[in-house]
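As you look at this complex, bear in mind that one protein chain is not there, while each of the others sits in place.
For reference, chains read A, B, C, D and E in written order, and residue numbers begin at 1 within each chain.
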């Protein structure tokens, strides 16, 4: 099968992380996987949720939203208090994924907010969001460190995420919308910089999938994450 | 490690499916995995959601809720329109899982409702719900078949779900609440009767997990599902 | 007129109170009046509502809900923040009725929650709920007493409730759904163990009713409550 | 016991119904029981609720609300979608009470709205509302009759409502706020012009009440309603 | 052009402010501009919003609502939490306008509530509301002064508001509904007693308007406000 943009099955789309995209948030990154563009920002506020009060440590929470114009067909805003189940699911995933590499004991009672707003959607918005949020989080923590409001460095690992799927019986990496919308299996994998898993989420959209197919997709996602880790470091100018 | 109830690491808790638990829904099953008890009911209403209207086929949707008294600490009801993200996530999982084995072309424009209400929670409510919902769905479809309102038999496979996790470095099957609340990894697997995957969802609650740990949990979940499939068939008196 | 199940006009349906129905709430009773089954649980939390803070006494509040599958036609959940007026009315009635026999000065600043969840509806859900909630409350208070967190015994009386109505010109006791749906008058009476009234609520559904008809219904409800009181005591093994 | 305003126990406060209080609604009545003043309006819109569509008859629904400034302590508006249980209960009572004297087959598929807005509250707002709504309804129907949009005259009876209660062991009629706030029993009775009951709602606020006390309150409410019926007719200039 | 009621283009409708219209709020004024009647009340509660806490000064907030029966076509209540944008806009205008003449340092940490409830609408409800709210506010402050709970007199100016517009190419003052509904330009002006501007809000409903038209409407509104100031003082018996 030939992919629309000529990619090989295990190729990622072009990845970029544009830091300092807006000026008011200490961490502000426009993350792009191909035509998918997500503005990921990181800020903090004083205080922590009720269940943590008085424990003397920090917390982190995430929100995800798509701009109405980010999709081909205008998407209504979440204004009426109605539950958009998909957004809820995704922002919970983003929060869990990034919390997995945070040592909150290195922070005082402050809450970090990761806001992931999709400006343009072309498949893989959640994986783009997680990967970009990590860069924004890094920038925020650097800023907090400069202001001497951290106890120690809380970020204990790198985080990247990639979607893989099976289209017409073949495993593909980093699906764009045209591929995603016809995929038989949809897999999202979140990994740490030392190649361990934070989240593995696979759904059979069409037919159930076998263990060998699952194994193939896990392999593919590991190699995709390597490219993301490289791009994140390049953007931050580290290593 | 010895488990509280003397189980081996890959043992399931006692499984039961009590059919006809309430009389108003055609499918009504009290599903129990140990002390976790979920009332799973299946009913149908005429009509389908907007995006399917006029296509001449059926649909299925699921709702999940915990009774306030089902947990140790009373849980507030979802009455105020606030989003309980966890419930949203779970009911979307239930719906996707059971839809994976339905051939909706065998139904007219009707929507099946699967309601999973947790009466008593002791870990694994979502996997108990999915496994019980399959039995309730089977009963509903038998009833619809008797009423001659199906085109053909729409249920193309069996569905079971199991939670596995890693506690104190060891993989365990079908965690109860005391185990689940200290698990380092939380894995939920939904499988078909012929051992293929419908959903694979694993989260690192504490530390990230390696590929070998992932493989061990997948093995364990497959063997757990075999027990569930047996119990479902016994309850239905088939095979 | 002959009743569907052969009862005399002033007969109650079979009454049962199954204690310890679920294990997480200290008071957990499956109350049944015929085919109507309501899970009544009693739990407590620390603290009282604003208007009572600092007065050094307790409080009690009730919630009532029907499971979607409890009725013949699936009932949508109260999730969207919309007001289901009937549920609001009923839970206010339950709360008032049980508070009438509580001496809150015997408790510290704690709030008792009575949750009445209808598993199966066949008429008289509110009277079944009130009668069962009293048993659950008794169990909770026994438990609190054992834990020595009461000042004195706060339950100063017994509470039972019964519905009566007029169908085809004749007064009937404890209507089932088939009778209730065609009743001309719908009456709910809540009484104390020493035969005084806590609540009297009668509505003309069809034609207005005369004073003699009202008197007949009050007599009938008093005799119905006697049976409930007996069943409650038997379930608790008292007297 | 002497009442604040010198009334005998079974005296009503001064009653008035000021018709045409506002000009946009065909029925618009400022109803006063002493210092309690409720603006009762009656209007109609085309169409009926779903459950009545196609049956070729009319319907009537009621809403009740208190202006924020109507009480001594400012009452927050019902704007946030929160349930004010008391308002829900009262407006359901108003609707049921007035529907009891309507023959909806005399109307086409139109819905009458009764809006009862409390301008000034001093006890008995719901009984003032019901009594005033009947006058407003009469005016609306006269107007519809003049416009020849009724099949026949749908109003088959007169409706009045009165509150009675027991204060310091004595039964009192038409309680004002100072009496109502210390009442041991709170009783609201809705009657038809020919002295039959539409609604009987009594609650023990303090101690339960005996059958003789109940009988005394029913007697008192019947005599109170007679005065209301007279005042309604005088306002309408009938009989 | 001749106006329906014979007014000259720059004539106001008859203005009246009926003080003490209801008895529970210290300031309670029925304000009328012709057939438009708005109940304006002023009350206070202890405390201030979060952003002012601890600053030792007062605050004022306003709410505006139309009774369902105030318009020709019944207006649904704001109960469902839906945003009625127009009401939001108007109540923000009322709040800003009256705050402009308040010296909150003369008050302790208390919040004044201005409630403007439209009983009857015939155009110009917001300007009637602002003008009447000023009288109600004056009455409230007099009452607070009598109770010695002010530091000094906080009301530093008089406030009136008028609507002007262009109908069929001609500027008109204080439009009634029949004029307002066909106006090409809709202008609301809020002024202080010494003829300075607090708010100027003009919208082209049909065609855009020129600078000379704008100037003509500003002149007209200034002369309209003079009449309002006179009527306010007459109602209060000052000057």
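Simple rule for what comes next: a contact is a pair of C-beta atoms (placed from the backbone, for glycine too) under 8 Å apart; a residue touches a chain by one contact, two chains touch by 3 or more.
Values in this document were obtained by computation on a predicted structure and should not be read as measured data.
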{"item": "Touching the absent chain when the full complex is considered, from A:71, A:106 or A:223", "value": "A:71"}
{"item": "Listed residues E:52, E:142 or E:200, member touching the removed chain", "value": "E:200"}
{"item": "Absent-chain interface as seen on subunit E, which is shown", "value": "81, 83, 85-86, 88-89, 91-92, 96, 100, 157, 191-192, 196-204, 207-211, 214, 218"}
{"item": "For subunit A, the residues touching the chain missing from this view", "value": "22-25, 28, 35, 37, 39, 41, 43, 45, 63, 65, 67-72, 74, 77-81, 113, 115, 117, 119-121"}
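Everything below uses one rule, namely that only the chains that are shown with their structure count from here on.
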{"item": "Subunit E against subunit D, contact positions shared by both copies (same if over half, else different)", "value": "same"}
{"item": "Centre distance in Å when subunit D and subunit E are each reduced to the mean of their C-alpha atoms", "value": "33"}
{"item": "Inter-chain centre distance, subunit A versus subunit B - centres from mean C-alpha coordinates, in Å", "value": "28"}
{"item": "Separation of subunit B from subunit E, taking each centre as the mean of its C-alpha atoms, in whole Å", "value": "59"}
{"item": "Residue numbers of subunit C (touch at least two other chains)", "value": "80-82"}
